[in-house]
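Structure below; questions to follow.
Of the protein chains in this complex, all but one are displayed in their positions.
What follows is chain A.
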């Protein structure tokens, strides 16, 4: 079945930019204008973070944006209402939802997938959903709604496990750049990091790769793109929106600064 994620990787083989935003941040209604701006200013994929009270894998910046978004009144009902007409405004750019499993479980996985597919979402990143539980309980639902799961890979992930993840994936692999939560300048030294990226590149996996965590500007983006098809920027983008009156203008400026 056709999927916008596959199309994006077919169209462009390198320097794909995936930008993460937190739904409902900096204001409740900022979600859709930000998606539109990201798409029109050159982001190749867009990841919408569904805010959670206890984001275990996130550093201070995304934690704070999640807290702010929840205080702004964001929740899954509001988000799906906001995304209702998004495909009229942003027809091509792949959109992924990223978040923790608990709010999704309370919404109901079947309902969640149905709503996501109806809104034109292409992929789901649920970092605390274990592979075995995905295969046994949720793979069917995902497939029925043509939603592609994305799984994370870290420097510690074993080769066997990487192969298993690659086999379960029909979108891209999310390479976590080093140990740490989102936004952290990783403590990994560059030679070790390069060795890790090269080791994964040499595995000849069937899915393309995007590198994330700690990518924040043109320099780090270009560097990541030497080892993968593209990279993911989250915390640095959220930071760029902090305290800005005109969030879309700040978003455009940020994306252009990374791509040009």
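As a working rule, contacts are C-beta pairs under 8 Å (C-beta built on N, C-alpha and C of every residue); 3 or more make two chains touch, one makes a residue touch a chain; residues count from 1.
Basically, contacts and distances are computed from a predicted model.
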Legend entry - Protein name, per the UniProt record, of whichever chain is missing from view ("Succinate dehydrogenase hydrophobic membrane anchor subunit", "Tryptophan synthase beta chain", "Peroxidase" or "Cytochrome-c oxidase, cbb3-type subunit II"): "Tryptophan synthase beta chain"
Inset, instruction - Pick out which of A:14, A:53 or A:139 touches the chain that's been left out of the picture. - result: A:53
Legend entry - Listed residues A:26, A:127 or A:208, member touching the removed chain: A:127
Legend entry - Absent-chain interface as seen on chain A, which is shown: 52-54, 56-57, 59, 63, 67, 70, 75-77, 100-107, 127-130, 132-133, 151-154, 156-158, 161, 176, 179-181, 184, 187
